[in-house]
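First the structure, then my questions, so here it is.
With one protein chain held back, the other chains of the complex are shown just where they sit.
Which chain is which? They are A and B, in the order written, and residues in each are numbered from 1.
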Amino acid sequence: MATVWIPPLVQGLTGGRQVVEAPGATLRDVIDNLDAEYPGLKGRLFEHGRVRPGISVTVDGVVSNKRNRSVREDSEIHFVPAISGG
Amino acid sequence: MTLTRDKKGVAGKAPYKVIGTRPLRPDGADKVTGKAVYGADVHLPAMLYGAMLRSPHAHARISSIDTSEAERVPGVKAVVTAADLPVIQDILTDLGEGVVNLRYTSNNVLAHDKVLYHGHAVAAVAATSTAIAEEAVKLIKVEYDLLPPVLDVLEAMKDDAPIILEDLRTTELGEKREGQTNIASHIQHRRGDLEQGFAAADIIVEREFRTGTVHQGYIEPHSAVGLYNDDGHVTVWCSTQGAFGIRNQVSELLKLPVSDVTVIPTEIGGGFGGKLGVYLEPVVALLSKKAGHRPVKMTMNRTEVLQATGPTSASYIRVKMGATRDGKLTAAEAYLAYDAGAFPGSPVGSAAVVILAPYKLDHLLIDGYDVIVNKPRSAAYRAPGGTNAAYASEAVIDELAKIIGMDPLEFRLKNAVTEGDRRADGPVYARIGFVETLHAAQEHPHYRAPLEGKHRGRGVASGFWNNWGGRSSVSASINPDGSVNLLEGSPDIGGTRASIAMQLAETMEIAYEDVHPRVVDTDSVGYNDATGGSRTTFGTGWAAYEVGLKLIDEMKRQAADLLEVDLESIAYENGIFSSNGDSLGFKEIAERIDESGHPVVASASVHPEEFGPGFGTHIVDVEVDPETGKVEILRYTAVQDVGKAIHPSYVEGQLHGGVAQGVGWALNEEYVYDDEGHLLNASFLDYRIPTALDLPMIDTVLVEVANPGHPFGVRGVGETPIVPPAGAVANAIYDAIGVRMTTLPMSPGTILEALWAQEES
Partner (left out) sequence: MADRVIVNTSINGEEATLLCEPRQTLLEVLREGLRLTGTKEGCSNGNCGACNVLLDGVLVNSCLVLAVEAEGRSVTTIEGIALPEGLHPLQQKFLEHAALQCGICTPGFIISAKALLEENPSPTEEEVRFWLAGNLCRCTGYDKIVRAVLDTAEAAPSVGSFGGETP
């Protein structure tokens, strides 16, 4: 199962756990499964079906906000600040 | 689209023929002869000229606006206020400078119910001359109810601070807190156990830092011409880093379909992140609509640029780090409060990543706050948030190393992140070149050169920038003489026409001079994210690579037809298409395109994800005059991992420019306000950016640790260079006079005060 790192400000929903696991072949599936286990998580991280503005999702170190991005068994998912430039 | 790194092509096949050379830029003749057309150089038939009325107050409610007298001035054709803007709900759009709420943008473009900073635009006039427009502006009567302003970031966070935006609530990752506030958001990163981490430290250093408001300082003021045509189509000519971003904002703010808006980017005289958001563009379109559909031009003067376009955040930063006696970092804690100007959106998010990014840490806590104040809305400025953050963290790193008695570069090496290490906010680093920059700095003659003389010191600092991929689209066609027209949508701020053309030439194995790049408008090419974020040579270059492969495929087809052989048998190398002994040159085929069938054209678009971050390590020698407090930069060396330098001269240029801005930020630049919130130094005389006398030649070392995520190994380079300078200069000042500076700028007055305070104690 993919490991998902939960931002500190949302860890209240996962009982304080920073790293959780969830099954799923795509990012969408993983998030949906996570939300089933920790209700409300998806709403904190996503809005109108897209990742919340100001955040980016990285899968195995690569920024990708595509919900149908495939996720492997040993993938690592993070929610990081959306850094953009000047 | 699929990434095609493993397709046929010359990617990765060094030695390169074009990449790494230093040809002349394609727009060179235009730029050195004054022919290049920048924003303010645009002239159209029947054009009118606009002027803006701006708030004289830092914070006030607008109780009435009377434009009647202004409208009656002969020559005045239109007057607009926020009443002419459609009402916008909260729309969030990503400009590449971070997500922006367009309702706030609308308010910033023309004040809604309150003026929120000195210089906030309130109304605009279009007339037959700028002089008439400026006279008419003075006749607009605005009644203000003054409100107390708040300008300091910590003051604005207090419970009793004047409230700037009544409907603002603090959000924490989607959750809104109750109550009026100036704190727009709070972010946090955490790892391990902070208490445990600090308990394991032998030495702990904690320092507080303050940085002032600084402006991007581009020499070209904002300028735009808007034509709201009789058929409802809006065309905007403007100096911008990203025409598509401007198109999106104009269409959203004026509630027009995107297809009804065309943005034509002119040449741009500097941006650094400050020319991503709209200021004049919606206003000139509105004026044009009201002025009988005549084009309207507005150009800001320098005062307006400084008063009312985005500077970057002033900040309060507290950093605490612990290390063992043998130089291993055990824990770090950072608190960052960044002011966003009058509307939310400071770069505290990026800052929170930059501040600890270069170092391995098991235990850390970072809290960041985005806070609004009565200053112009902040805009991105080259590695937004990074310089302030690194100023703080690099000072603490330096202090730890000094206390332990370890060489500062050794200390950094001992704790440096490499591939596989985890960044402060979580993700694991892929191949990076930080350690390589530290080694290169250690081995550089500058680091070993003796530095003699009183009040002279040497400092080092490192810095990180994330970089960006973004979306790029290009189109290309082959001319009968074998040259290639390349249409791109990336405004050329620093030599990217050259670096992109070089990548196309290398891909197609043709001469650089045979590629003719053009920067075109939003109707003429597919979507392009802005030129900025250190993405253009990387991203648009990649699109050029992709289009080059497609063109070669097409040419192979033409060759197969002309040679009357199967397509599969065609090989291409060094400009020659061959099959079983028969061959045709690239130009031969190009000449015969007419007879062989159809023109050869192709387009490509990319959205690459593996952009890879940049790291830099800087060394600086300074001399401090103990009587005046003036700091002279004696010698400067900037080392940076650049992935692959496509055109080394322009890569060096990016390092030079970032260093110069960083030095200005370190030693002189800041906005000065009075107690009522008026900006006192809105001119280049008193907002003092570095001149040729303030800097020596700047040595650069381009370390090339190829980015595995790009066909030619390119890494973004433009922003990393501005991250280390302030920290390096501060550390050099400490080495010179034994005073640890904790505020920016470290101007003569503040240095003297710090010196005297130290003498007293």
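As a convention for this text, a residue touches a chain if its C-beta (ideal position, glycine included) is under 8 Å from a C-beta of that chain, and two chains touch if they have at least 3 such contacts.
Small disclaimer: the values here were computed from a predicted structure and weren't measured.
Trainee: According to the contact rule at the top, which chains on display are touched by the left-out chain?
Mentor: Computed over the complete complex, the missing chain touches B.
Trainee: So which of B:Arg302, B:His444 or B:His607 would be touching the chain we can't see?
Mentor: In the full complex, the listed residue that touches the missing chain is B:Arg302.
Trainee: Any idea which of B:Tyr117, B:Phe244, B:Tyr279 or B:Tyr650 touches the chain not displayed?
Mentor: B:Tyr650
Trainee: Per the definition of touch given earlier, which of B:Val225, B:Ile268 or B:Ala728 contacts the omitted chain?
Mentor: Of the listed residues, the one touching the omitted chain is B:Ile268.
Trainee: Which subunit B residues would touch the chain omitted from the figure, given the whole complex?
Mentor: Interface residues of subunit B facing the absent chain: 22, 24-25, 27-29, 31-38, 40-41, 43, 131, 216-221, 267-272, 299, 301-302, 493-495, 647, 649-650, 652-653, 656-657, 659-661, 683-685, 689-693, 695, 697-698.
One rule holds in what follows: only the chains that are shown with their structure count from here on.
Trainee: State, to the nearest whole Å, the distance from the C-alpha centre of subunit A to the C-alpha centre of subunit B.
Mentor: Subunit A and subunit B have C-alpha centres separated by 28 Å.
Trainee: For the complex, which residues does subunit A have touching subunit B?
Mentor: For this pair, the touching residues of subunit A are 5, 7-10, 18, 43-45, 47, 52-55, 58, 60-64, 76, 78-86.
Trainee: List the residues on subunit B that touch subunit A in their complex, please.
Mentor: Those residues of subunit B that touch subunit A are 92, 94-99, 172-175, 185-191, 216, 271-274, 276, 349-350, 352-353, 379-384, 425-430, 465-469, 532-535, 609-610, 716, 718-719.
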